[in-house]
Structures are given as structure tokens and as C-alpha cells.
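Here the structure is laid out as C-alpha cells; the discussion comes afterwards.
All protein chains but one are shown in place.
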Amino acid sequence: MSELTTAHFLFLSAALFIIGMVGVLTRRNVLIIFMCVELMLNAVNVTFIGFAWEQNALTGQIFALFVIAVAAAEAVIGLGIVMALSRRLDTVDIDEVRQLRE
Amino acid sequence: MAIEVLIFYLLAGVAIAAAAGVVLARNPVHSAVSLVLSFINVAAIYVVLRAEFLAVAQIIVYTGAIIVLVLFVLMLVQQQDLPEFHGGRPLRRAVGFLLGLALLAEVAAAILTRSLRGAPGSWTPEAVAAVGGNIQAIGRELYSAYMLPIQATALLLLAATIGALFLARPELIEERLAVARRLFTISLAHPRGVDTLQPVAELPAPQDGQLKPAGGDRSLVMARTAEEFTEQPAWGESRR
Partner (left out) sequence: MEWIADWLFIIPLAPLVAAAVNFLLGRWWIRDRAHWIAVPAVGISFLASIPAFLAVAQHHEPLSQHLYTWIPAGDFQVPVTLYVDQLTAVMLLVVTGVSFLVHLYSVGYMHDDPGYHRFFAYLPLFVFSMLMLVLASNFLVLFVFWEAVGLCSYLLIGFWFRRRSAADAAKKAFIVNRVGDFGFGVGVMLIFVTLGTLNYAEVFERVGTLSAGTVTAIALLLFTGAVGKSAQVPLFVWLPDAMEGPTPVSALIHAATMVTAGIFMVARAHPIFVASPMAMLVVAIVGALTAFIAATIAVTQYDIKRVVAYSTVSQLGYMAIALGTGAWIAAIFHLFTHAFFKALLFLGSGSVMHGLHDELDMRRMGGLKRYMPLTYWTFLIGAAANAGILPLAGFWSKDEIIVGAWVAGYPVIALIALAAAFFTSLYMFRAVFMTFHGEERFDRAHLHPHDPPWTMSVPLLLLAVGAALAGFVGVPPEQGWFHHLLEPVFEGTAHHEVSPVTTLAFGVVSTVVALAGLYAAAAAYVFRSVSPAAVAERLGSLYRLAYNKWYFDDLYQRFIVEPARASAVFLWRQIDVGVIDAAVNGVASLVVWTSQLWRRAQTGLVANYVLAIALGTVIIVGAYLVAGSSLFR
């Protein structure tokens, strides 16, 4: 505890990830769910960079960079879908999106 | 060294608290702001981890672009009738919380008993300083070993742009009506389930010479009674 070890960062990452997961499971507003997903991606980034710091390698950082890029693209499309969905169904409640029910 | 640990604890604590705020806030805009706070703290942690470029990239892209986008959409989709106002679903919350705890326990166990270490790389702080800093080091790595992922990411962003264009096109009233019709009608026998308005193309009419009667050279007899049916010639009999 007196020195900064990788375990600290891993715990941080785990906490952020789990909070994000709980948010995805619990909330009903589509946009908040989306934000929790971004939180989860961010947590993964922390893991990558933590390991890169531990190993003295840059692979982790580069991977995190790509994750950010992909997250951006995903945000675009995801929010576009949310917009289209809200236009069709006039709601952002995820419990109302039940068209895939058998 | 102790100061680093303290700084870490501070930053991590705020990040986690902000993350909790994202999940717990009622107002979505509060959630977004909380998320910004979390991201900024995480960026600071990146700096502690000697990943300066990533820290800046995080702030620019994540907080500067993505969250702004989210806020825009929040405003556009503005709803007075937030889902939160309709019942809480306590069962779902309890299950989510429990799953979170379970996962936390598992991951903690994994972290604490961790025995694997990756192979040490070559980018010690001295080596990084030798090439001129974090950005230069990342540049060297990225544009030599990771050329293909860069191109792929470029394609991905292109696809995302096109997708955004498509999703953002204005909606015609006919499309809306067609969607409604499709959603609310049931067509039992049509192969595509939808009433098509185009007629099926006409098959070319056969010439007379090509026409062959369906039953060969036997004439088709519709029997009206059992006797008529049984009087048809069977195998081994010829028509008289």
C-alpha cells in the first residue's frame, strides 16, 4: 500500500467497470445506458494503460487509443439509432422497445 | 512515493464517486456532467501512468466530442416524461447490484492472486525520454507496427460517418405511414408478409404446340359418385 502497484489500477478499473455494468442493468433511460457503456469502455482503457505502465511497453497505450477511436464511432451510430428510435416510438424508455418479443 | 499513492487515491476516489453519480442521478444531464468529471479524473490518472498522449486524447475525444454529442441528443430527445417517473423495478435493481458485487468479488480474487506477468517491453522511461517524449514514442510504435489497424480504423470511421448520414436523413411521411402499416397489419399468406403494390410480371404465353395436357393423354374425369370413381380403369386394365 505504500507503493503504487498495478493492483491499484486494476481495482480502479474493476470498480469503474462494475459501476458501469450495474448502470446498464438498472437504468431505463437509453441515453444513461449509453453513458454507462462509455464508462465501461473507459474502465477497460485504464486496465490497458495500467499494464502498459507495468510492462514498460506501449502496446497497451496504442490499444487504448484504438478503443477511444472505436468508441467515438460507436457513439455516433448508437446515438443516431437512439434518435431514430425516439422518433418512431416517442420514448426513450428501454422497456418500451419490445418488438423482438416472440 | 507516498505522495503518488495519495494523489492516486484522490483521483480514483473522485472518479469512482462520479461514476456512481452517473448511475444514480435522476436527471440525465446530471449524469452527463458526472461522466465528464469521471473522465477528467481518469485522464489525470493516465498522466500519473506516464500516458500523457492518451490523457489528452481522452479529454479531447471523450469529453469534448462524445459527451457533447450525448448532451446534444439529450436535448433533442428532451422528454418531460422521464422513465424514472414510472415505478422503480426494485427486483431489477437488486439483481443488478448483486451481480455487480459478485463480479467485484471475483475480479478482486483474480487481481489478488495474480501470478502472470507480461513480457517486459523496451519502452522504459529513459527510452521514452530518449526519443523525445510519450507522443514521439507512440508515433514511432503506431506508424511502424500498427499501420494496418490505423487503416482499418479509418475505414471504420468512414463507415460511421456514412451511417450517421443515413440515420440523420429527414423522415418522409410516406415512410412513416409504411412503417405503421407494416407494424400493424398481419398478412398470413403473402411470402414477404407485406402487401406489395407492384404487379407480378406476366409469364410469356406458351405457343400452342408446346402445350401438353396436364394428365398426359388420359382425360381427366371428375367422379361424382363412388361408382364413377371405381369404374376408372386401374393398373392392368385398358380403357374400353
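Lettered A and B in written order, each chain numbered from 1.
Simple rule for what comes next: a contact is a pair of C-beta atoms (placed from the backbone, for glycine too) under 8 Å apart; a residue touches a chain by one contact, two chains touch by 3 or more.
Keep in mind it's a predicted model, so treat the numbers as computed, not measured.
Student: Out of B:Leu76, B:Ala102 or B:Leu177, which touches the unshown chain?
Tutor: B:Ala102
Student: Footprint of the hidden chain on chain B, which residues?
Tutor: The missing chain touches chain B at positions 92, 95-96, 99, 102-103, 106-107, 109-110, 113, 115, 230, 233-240.
Student: If you put the missing chain back, which residues of chain A would it touch?
Tutor: 21, 24-25, 28, 94-95, 97-102
One rule holds for everything that comes next: only the chains that are shown with their structure count from here on.
Student: So the centre of each chain is just the mean of its C-alpha atoms; given that, what is the distance between chain A and chain B in Å?
Tutor: 12
Student: For chain B, which residues are in contact with chain A within the complex?
Tutor: 1-2, 4-5, 8, 12, 15-16, 19-20, 22-23, 25, 28, 31-32, 35, 38-39, 42, 45-46, 48-51, 53-54, 57-58, 61-62, 65-67, 69-70, 73-74, 76-77, 79, 81-84, 86, 89, 92-93, 95-97, 99-100, 103-104, 107-108, 111-112, 114, 117-125, 127, 137-138, 141-142, 146, 149, 153, 156-157, 159-161, 163-164, 167-168, 171, 179
Student: Spell out the part of chain A that touches chain B in their complex, as residue ranges.
Tutor: Result: residues 1-4, 7-12, 14-16, 18-23, 25-29, 31-32, 34-36, 38-39, 42, 45-46, 49-59, 61-62, 64-66, 68-77, 79-84, 86-88, 91-95 of chain A touch chain B.
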